[in-house]
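The complex appears here minus one protein chain, its other protein chains still in place.
Residue numbering begins at 1 within each chain, and the chains themselves are lettered A, B and C in the order written.
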Amino acid sequence: MRKIGIGIIGGGYMGKAHAVAYQAVGAVFETQLRPVCEMICTTTEDGAREKAALFGFNRSTSDWRVLVDDPAVDAVIIASPQSFHREIALAAFARGKPVFCEKPLGRGVDDGRAMVAAAESSGLPNMTGFNYIRTPASELARQIIAAGEIGQITSFRGEHTEDFYADPQTPAGWRTQGGRASGTMGDLAPHMVNGALALAGPIERLVSDIQTVHKQRPDGTGVADVSNDDHGHFLCRFESGAMGALYFSRVATGKKMGYAYQIYGTQGAICFDQEDQNALWLYDSTTRSDRQGFRKILTGPEHPNYLAFCQGPGHGTGYQDQIIIEAKDFLTAIETGRAIWPTFRDGLEVSRVIDAAWKSNDERRWVDLREI
Amino acid sequence: MRKIGIGIIGGGYMGKAHAVAYQAVGAVFETQLRPVCEMICTTTEDGAREKAALFGFNRSTSDWRVLVDDPAVDAVIIASPQSFHREIALAAFARGKPVFCEKPLGRGVDDGRAMVAAAESSGLPNMTGFNYIRTPASELARQIIAAGEIGQITSFRGEHTEDFYADPQTPAGWRTQGGRASGTMGDLAPHMVNGALALAGPIERLVSDIQTVHKQRPDGTGVADVSNDDHGHFLCRFESGAMGALYFSRVATGKKMGYAYQIYGTQGAICFDQEDQNALWLYDSTTRSDRQGFRKILTGPEHPNYLAFCQGPGHGTGYQDQIIIEAKDFLTAIETGRAIWPTFRDGLEVSRVIDAAWKSNDERRWVDLREI
Amino acid sequence: MRKIGIGIIGGGYMGKAHAVAYQAVGAVFETQLRPVCEMICTTTEDGAREKAALFGFNRSTSDWRVLVDDPAVDAVIIASPQSFHREIALAAFARGKPVFCEKPLGRGVDDGRAMVAAAESSGLPNMTGFNYIRTPASELARQIIAAGEIGQITSFRGEHTEDFYADPQTPAGWRTQGGRASGTMGDLAPHMVNGALALAGPIERLVSDIQTVHKQRPDGTGVADVSNDDHGHFLCRFESGAMGALYFSRVATGKKMGYAYQIYGTQGAICFDQEDQNALWLYDSTTRSDRQGFRKILTGPEHPNYLAFCQGPGHGTGYQDQIIIEAKDFLTAIETGRAIWPTFRDGLEVSRVIDAAWKSNDERRWVDLREI
Partner (left out) sequence: MRKIGIGIIGGGYMGKAHAVAYQAVGAVFETQLRPVCEMICTTTEDGAREKAALFGFNRSTSDWRVLVDDPAVDAVIIASPQSFHREIALAAFARGKPVFCEKPLGRGVDDGRAMVAAAESSGLPNMTGFNYIRTPASELARQIIAAGEIGQITSFRGEHTEDFYADPQTPAGWRTQGGRASGTMGDLAPHMVNGALALAGPIERLVSDIQTVHKQRPDGTGVADVSNDDHGHFLCRFESGAMGALYFSRVATGKKMGYAYQIYGTQGAICFDQEDQNALWLYDSTTRSDRQGFRKILTGPEHPNYLAFCQGPGHGTGYQDQIIIEAKDFLTAIETGRAIWPTFRDGLEVSRVIDAAWKSNDERRWVDLREI
């Protein structure tokens, strides 16, 4: 075993999640590399110092360049706003440091392309943070599909639905003011687009319909215009020929973590809903017909990444554990020098689909991914 | 109470279902009109005689004109192939007889328009058979929406998914050989398009993607070309401004009766799946936030049409009961002389949407319903 | 085909259900015997006449002896209070008429023994009405167990829970005033005791705990004492050695039709809940371990009695259909002269278990069934 210094840029929601993950991952996965939470960077010196204490870092800074340059920081986790992703990542690669970057990769396809180029020319480990797909259940889904257990996929339906803006009276805020980057297409869609690509392969073409339902929201004593989208649908064709439909929403009243998919194949089907993330539903149409049904597989020690958390099946993993799995994989990538999915390139492919969806919506037509 | 003679054209699946329904409906709903199963018409005289005995009719014929003309036949139920719907319906109206016609209404919009014109000029009761929407749960959904309990609808997602052709080795048959009328758009889509219109209102425009997954199927010792579609997606906008997505499939492996919808509104949401047809899921976002959740309402005597079947909630109704409810409403329409939903006009609106979807698919573009 | 005259004694809830069933069963199951609803008997002449009209009977009476004696009544359905079961059944057998009697069989074990003796010495078809077990799903459960698919049963848990008296303010009524016969042990327990016997075999011994939760209820302007039990638990051992636990309640807040069981065997398990009566959950522990899970089998044409109602799986049967299945089996018993489960003897076995439970509760000890 040896120690590795971790630097995290971002002290919000995801910064904390990664801080916890890097403190837990060693004992959970009994990793060879043992992370040390070396430095955290947030926007002010005082704020950074406070976060360092709360989250358990040795040191802090308000300047991400200090963090990236610090000799004790061996690997960089980017959990800051998208506008900084590109510059930080390029600086870190320039200093020979592996980079884990939260989705979506930068502000769009341009940033993504630059980040992929830098990552690939550096030869350094790089990873994009799509945490929801990292549940044991979704990893199992990928294994089942890869093994051909449901035959050829003919249809993929996916969604990422939440309801945090379902109430028209929920006040305006940075999310509603931040333009496309913080709308539903920027914030939620990347997760399930990545899911679609991971589970059903590359998308060939799509048509979309994207809408801002509530165009104004209360803002203190007045109202503020909403600058981005509330929900959107895509229809698509995968390169395999399979049909797809995707739905993303922050106004799906009642949905809290509707990262869900239904995949139909020629020999079976798979269904999953993150609101019950410890179950994968599998239908096998090759067995005796009068005993067929969707079976609820509770994840357990036989399934990917589960055993590290618990020896008992059905005892369950949660949101924080997804981040721990990401940390484990990033450490393994660093230890072995091998790229581990999802890389920056995988992140870029997601951005291309989102771009295509905007183009389709804006031009009211089908868009081929080769156009992007 | 008084007797009313029923004539049913069609001795298949639906003919039987209506025969049972008209024998049960009097006792179930304690109706004023008491149906007598007077005559059944199927394609051959021997066949019709056999069906009359099996299904409990007084007489039989192989000529639908004999049935329509028979003085003891007071009302006509059309459960024959779509190519006959128009001619039969027009003949029945001409003789002053109310008509119940199975969906879809004729071979398309032309037939539908002719049938609506005849029905409306006759002033006679007319009804289209969309049975799945007739469950107590779906009727309750309509009541809840109409009462404004979920606020303004912002999103409607619906599907009608089954898997009877999911296996590529399932042999060709009349369904796969019958052209668009017996494909998924002709056979399954009308149910949920009707559901969408009933629950979310008229559709303004749509874009669709329709596919034949398995273009050939085994046929005796060789293979036969498949003449129609296996599945299709629509995106749409309702006149209300709400977004919609619809999915129809006969290749959705594992789905048996996936007539399902999720409806999101500004104050709540409704979910339903016909595979558990005695439950309606309701979310009310106006209540105390830390106690909110989708609640599973088991239908019971307080809900539409349930009490006639059972005094105990949760005891459940089934497929056959939907047909009995249709029979009750048709008898009520006859008794009162008032049109009862869904009329022929409602059936025509469904056909218009299906037509628009084909146009969209064929021309790869958004289609406005006013084009149809 | 030939006609058979049906006489029904009882014009309430169950009388109506049987009336509907005998009008529908011929067309549903295409039976050889075609029932004619010949006569109904209720407590007053006027009432009986009204029920005959509403439910579709040719004639009526207020004297059950008239019905039993009537030459056009070929078979007798007893849906009257339990205190009349014995006398009616014995009279019917004496006249050579088959008898279907609603559960529970008479007022207890004494009535049951007399009714079994009369039935068996007459050699006539006799059947007890335990309708809930007649769903396709529960019949499938019986088949799966009989085929050894879940191995040896080691544990059976069953319940029949409803909540119609959960509210302490629900007024007193005939159910709460009627003594043990109309309490939970008399009214609900027989269904699941029969289920336990049918699914797990004879019970050897048991211990019970039975309680009246709300000992008084509002009654007009005052309060009335409640004369019977609200809920009760049994623990038991089956003759097979399996353990059992049963729960019966009319105060299980939120439960509407909680006729449910979980059966664990050495090679698999079965779960069922009548609130979703079209699904049977099966676990098969002999298959690949990392793909195991409870599978939700939606009943369909391949399963017992389903096809008569519908050709599509998952389309669902309901409460009324259970009564139609009972009618079909009773007609088949008459046609073939063969006893069909559940006979009067099966009804008696249920009464013996209920008696044992009362004895156990009253004496606060384990009771061996051989004591009864």
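Going forward, contacts are C-beta pairs under 8 Å (C-beta built on N, C-alpha and C of every residue); 3 or more make two chains touch, one makes a residue touch a chain.
Fair warning: this is a prediction, and the values are worked out from it, not measured in the lab.
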Requested in this report: Over the full complex, note down every shown chain the hidden chain is touching.
Outcome: A, B, C
Report summary line: Touching the hidden chain, out of B:A92, B:I145, B:A166 or B:L282, is B:L282
Report summary line: Given C:D46, C:D63, C:D209 or C:E239, the correct residue touching the omitted chain is C:D209
Requested in this report: Give the residue, chosen from A:E159, A:D230, A:D284 or A:D321, that touches the chain omitted from the document.
Outcome: A:D321
Requested in this report: Check each of A:Q23, A:T42 or A:S285 against the chain that is not shown and name the one that touches it.
Outcome: A:Q23
Report summary line: For subunit C, residues touching the missing partner are 150, 154-155, 157, 163, 166-168, 207-209, 211, 213, 230-231, 233, 235, 237, 243, 245, 247, 249, 251-255, 262, 264-269, 283, 285, 292-294, 364-366
Query raised in the report: What residue numbers in subunit B mark contact with the hidden partner chain?
Result: 279, 281-282, 284, 289-298, 300, 302-303
Report summary line: subunit A residues touching the chain left out here are 1, 13, 16-17, 19-20, 23-24, 26-28, 30, 34, 53-56, 162, 164, 255-257, 274-279, 298, 300, 309-321
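Following the convention adopted for this analysis, only the chains that are shown with their structure count from here on.
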Query raised in the report: For subunit C, which other chain has the most distant CA centre?
Result: A
Query raised in the report: Roughly how many whole angstrom separate the Cα centroids of subunit A and subunit C?
Result: 53
Query raised in the report: Can you list the residues of subunit C that touch 2 or more other chains?
Result: 279, 298, 300
